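Below is one structure, written out as structure tokens; comments come after it.
One protein chain omitted, others in place.
Coming up: chain A.
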Amino acid sequence: MRLCSIAVLLVAFASCKPRNEAGAITAGAAEKVYVAPGKYDEFYNFVSGGFNGQVSVYGIPSGRLLKIIPVFSVMPENGYGYSEETKPMLETSHGSLPWDDQHHLELSQKDGTPDGRWLFANANNTPRVARINLATFKTEEILELPNSAGNHSSPFCTENTEYVVAGTRFSVPIGDNQDVPIADYKKSFNGTISFIKIDSSNGRMSLAFQLLTPAINFDLSHAGKGKSHDWFFFSCYNVEQAHTLLEVNASQRDKDFIMAVNWKKAEEYIRNNKGTLKNSRYAHNVYNETTHSATSTIENKVLTLDPSQLKDFVYFIPCPKSPHGVDIDPTGEYIVGSGKLAALIPVFSFDKLMAAIEKKDFDGDYQGIPVVKYESALYGEVQKPGLGPLHTEFDGKGNAYTSFFVSSEVVKWNIKDLKVLDRKPTYYSVGHLCIPGGDTKKPFGKYLIAYNKITKDRYLPTGPELAQSAQLYDISGDKMELILDFPTVGEPHYAQALPAELIKNNSVKYFKIDENKHPYVTRGEKEAKVVREGNKVHVYITAIRSHFTPDNIEGVRVGDEVYFHVTNLEQDWDIPHGFAVKGAANAEILIMPGETCTLKWVPDAEGVFPIYCTDFCSALHQEMQGYVRVSKAGANTPLKYGTNLPDSAVAKN
């Protein structure tokens, strides 16, 4: 029966040809998305980058790309991951990793609404969670997650950003003996759910505790709100515990689970010393805005809780057919599970769930964890909503919007009466949805953005590889109205949006040079110098429109490691300088005003090597250049440096 329904879905999908028609685009659509030159967009839209490992920022309603924030991937454009200061950000227990797969984003919240302070991002492949500072739009912290594989159900947060969570898509062997046969999956594998504590004063992350779970796959998650504040919900699939051909073998059962976790109760267990401290190994990387430098440290302990032993804080709710999204409505009462192979959407009631737990209205247990009866927790089902439901967002007016991958549409339905109100096609095969504040207590509504998985013919063709396609809908009326297509970079998964006012006035314009505590800062040209320490040559070099000091350097030898510590002396907005040296084996760097940034260079041959500014900075930008003379190894060419020196100048130190 299950296989049959899959077959039907596949046929439906295969027959879904691109239908590139404008649809019912109304005459007013252009006006709604037109942001005149010099005007600002109404919303910031933070969009996950998927396989590019970055986060992109768009303006809504224009769909204009404002910025790409490097998070888990190196970025040659500004030197992130290449400069000496940012290299530690990409350190893990597996060494330095230049790439990851970035899926979901969550804005920090206060009282269930975005507060504009931080953006959290997950790394799916080598499990990590990052925190981005929304005053600087820089990645400020990355925490690796031990005992984890496929960090997919992350980085969703509780209403006051008490915790950000992470869960395992892949269960794996955990503990001392991990070299086990894959066929021992049921016996030797486990999943984990990590709760990351957030320091409300500075955003700093720490791994508070991990739940050890049965070996199933966790897909997505969302925190409760209001009445359900103490709870976190995770969608689960592969309750069959398959370890091969999951496409078929993990789709056998009629129902999988939504896992409900009472995190307040977990805290209580920890206060009562019920946790077990286990050895582990994971990297914790922190970028310091004052030293403009990151550090990476390896942590080695994690506190674990076993819900099969510690009772009454973890429950399973049956949910049809491999649920993908689990989304909580703004009131905190309704829990929407989207079984991606189901032909209906189950909506659970938090009140009913609590009553069922109280009465122990269970349908047995799954590996020691109680399974609440489906009907006892169910509020109702949305019948025949579409094919392949994935994710649901809310407008704050009592309506839910669910994406349907297979039938390629967005469906609006009423939460109370579960009636479908409207459906609009997407182009094509939509994945995630975003309504500004759409997963919070107070959605801002107005727009819905669909992030599509298939682009086909929506834009001018660019060969086999295409940009991803996003679509903007006006949802202010009874019916959704498609008003804009815009291409996106990477592969967007989840996204977040919030009113521009919550961020734009706090945006940092430059770093104060007086507060620069970089160990190699050059505060003014008077301090510019070149210092040799063995085969390491430290160049304290300044940049200001439009020259470097020093811009003539001699006395470097083949075999030296040269560190250009470039300090940008400018103290005004939007005056970065760039730095490049011929033959540099890593990227160029961009240095923001007041910042110090270091490029390492190992000259491989004798000669005179040009340096120059790579960011057009003034009318005399093309004059912003200099030379480094490299002599053979062991040569006694004297160290000599300066800018505008008389030809007879000699070393200053």
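As a working rule, contacts are C-beta pairs under 8 Å (C-beta built on N, C-alpha and C of every residue); 3 or more make two chains touch, one makes a residue touch a chain; residues count from 1.
Here, contacts and distances are computed from a predicted model.
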### Per UniProt, the name of the complex member that is left out, chosen from "Cytochrome c", "Membrane protein", "ABC transporter ATP-binding protein" or "Amidohydrolase-related domain-containing protein"
"Cytochrome c"
### Message
Out of A:Ile193, A:Leu211, A:Leu498 or A:Ile513, which residue would touch the omitted chain in the full complex?
### Response
A:Ile513
### Selected residue (touches chain absent from view) among A:Pro37, A:Gly463 or A:Gly534
A:Pro37
### Query
If the hidden chain were put back, which of A:Asp254, A:Glu501 or A:Asp572 would touch it?
A:Asp572
### Query
Hey, which of A:Gln109, A:Thr549 or A:Thr596 is the one touching the hidden chain?
A:Thr549
## Note on the structure
Touching the unshown chain, chain A contributes residues 36-40, 510, 512-514, 523-526, 542, 544-547, 549, 569-572, 574-575, 618-620
